[in-house]
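Missing here is one protein chain; the remaining ones are kept as they sit in the complex.
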């Protein structure tokens, strides 16, 4: 598996898109920090970027890579390599190079700015960790879509739809159900609804850092326990890990049964 | 020590000039006079009592003459939870340098460590209070000073705990440089006018750091209120001036930096509100000037409930609050002008330091959260940003005249 990972990774490192992605983050980091001179503001803007753009780019990149490397995959399938190794290797190659672009692209400007001396270091690391998780999650979701759809156009369509759903539509439906059922106690519902969308989940993690004062203003006991203690952090992290592991498991499972 | 020494010398000088025959009465465990009450009995007006280091198990000490009580090396007065410890019923009493513990707890009587009743020109300073019910209780007493005391309570429930410093029908009192923590209300004022509250630290109190009721023309400056149950409540008062105070980390349901309820004609300037659930909660308060305050990282910078008229918000900094301003109605009669908003995304083409596009500080989302509190978990989601944007373009639910026409491009220093 490591060999496949290595080849996918090198393949991607040399592709133009990794650089574009990397340079985009680098530029964003520099612009936010050096034109603004305000780390707190930069972190809020970055949060918006991370929870929207990272899933979008990971989804599109993942699905493109999968379809474009069809030949590579077929070449590998005839070689004495385990199927799961082939797909996991490719997946980790893509997710790894995307994560690296993100972490380096944002990390470099922040380090140059003197982040290690600033209090924002924890917020910033949390942002990068969530960004990395979102990359892992949305890349593997894209791989799953691609694996189940031979038709590229269809696959691509589903992938974009997935992003749109997770980023916007889900929250719209969520809010509607909150408003419709507002006579009922909803705090357990709203927390669990958050858990079923990795974007919301990451957002919650960030809210725990940035907006804890507002979150503690709500009366519900479940809320209080979730946001007022370390429970929220643990549960959200756990769910993010589940969101990563389960689709990877499906990827391996489906790839084993698939004909090429 | 030096200060006590010089104070002693000073008092000494005073006595030498006024009552040449008077010598200070010394109280200690091995002295002729072994208890404070006994010392007071023996003293005559304007005497000085010097209490040496030691433990004095006394309560209901009645100071009924103008005396100066000075503790040397912080003598301990242990009330053994039997009731009130010291009661001052005479004008011109000074209490200085005691460590008073174990005030009795009662559901019917408000036992205090030091109670001043219908007296004037008192001075209570350098007193440390622990294990208390009520701390320093001023009852119908005017022209006094409560200075540099430390009150450390261990209040757990509101019903069986008392306030750190309480003023009731007392006027022209100065409360400064005190530290109050772990009481029910840190400092409580009721029907007390012309009070100055300066440079106190009121932290970790069960209910309010400072609680004002029906008290007019009071000034409070440079105080720190941190991590209190519900912050600072200012109710039913007028002519209040609040300057340079810091309100921090008042977290929780219905918790706030300051609650203003039925407050008129006040000035609130150069205060810092940081990391509170609500920075300022305003109910039915009119003609208040908010100027040069910092609202940083609060859940709600300012929450306006009900009818509030003719308030002016100018030159404030609103930095990274989850919601800068929240209204519960479509009506607005308040002015926002020339503030700095970290959420402002406009531009300044003519480079005059003022944004060319007005800023709308009230978001639709804050309106939704008022109606459906659970929706708070959708904070900062793309969906909310989209509907906030559409509301910004054409206000439907939020007051359409609520805008800052001159939003600043840089922070107010």
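Per-chain residue numbering starts at 1, and chain names A and B are given in the order in which the chains are listed.
What we mean here is this: a contact is a pair of C-beta atoms (placed from the backbone, for glycine too) under 8 Å apart; a residue touches a chain by one contact, two chains touch by 3 or more.
The criterion applied here is as follows: contacts and distances are computed from a predicted model.
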Absent chain [UniProt protein name; select from "Cytochrome bc1 complex cytochrome b subunit", "Heme exporter protein C", "ABC transporter ATP-binding protein" or "Succinyl-CoA--3-ketoacid-CoA transferase"]: "ABC transporter ATP-binding protein"
Left-out chain, listing which of the shown chains it touches: A
Identified contact with the non-displayed chain, of A:23, A:75 or A:176: A:75
Missing-partner contacts on chain A, residue numbers: 3, 7, 11, 14-15, 69-72, 74-83, 256-260
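Just so it is clear, only the chains that are shown with their structure count from here on.
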Distance between the centres, which are taken as Cα means, of chain B and chain A, whole angstrom: 46
Contact set on chain B toward chain A in their complex: 251-255, 275-278, 297-300, 319-320, 322-323, 342, 368, 371-386
Footprint of chain B on chain A - complex, ascending: 38, 40-41, 44, 47-48, 51-52, 167-169, 171-172, 174-175, 178-179, 182, 186-187, 189-191, 193-194, 199-200, 203-204, 206-207, 210-220, 223-224
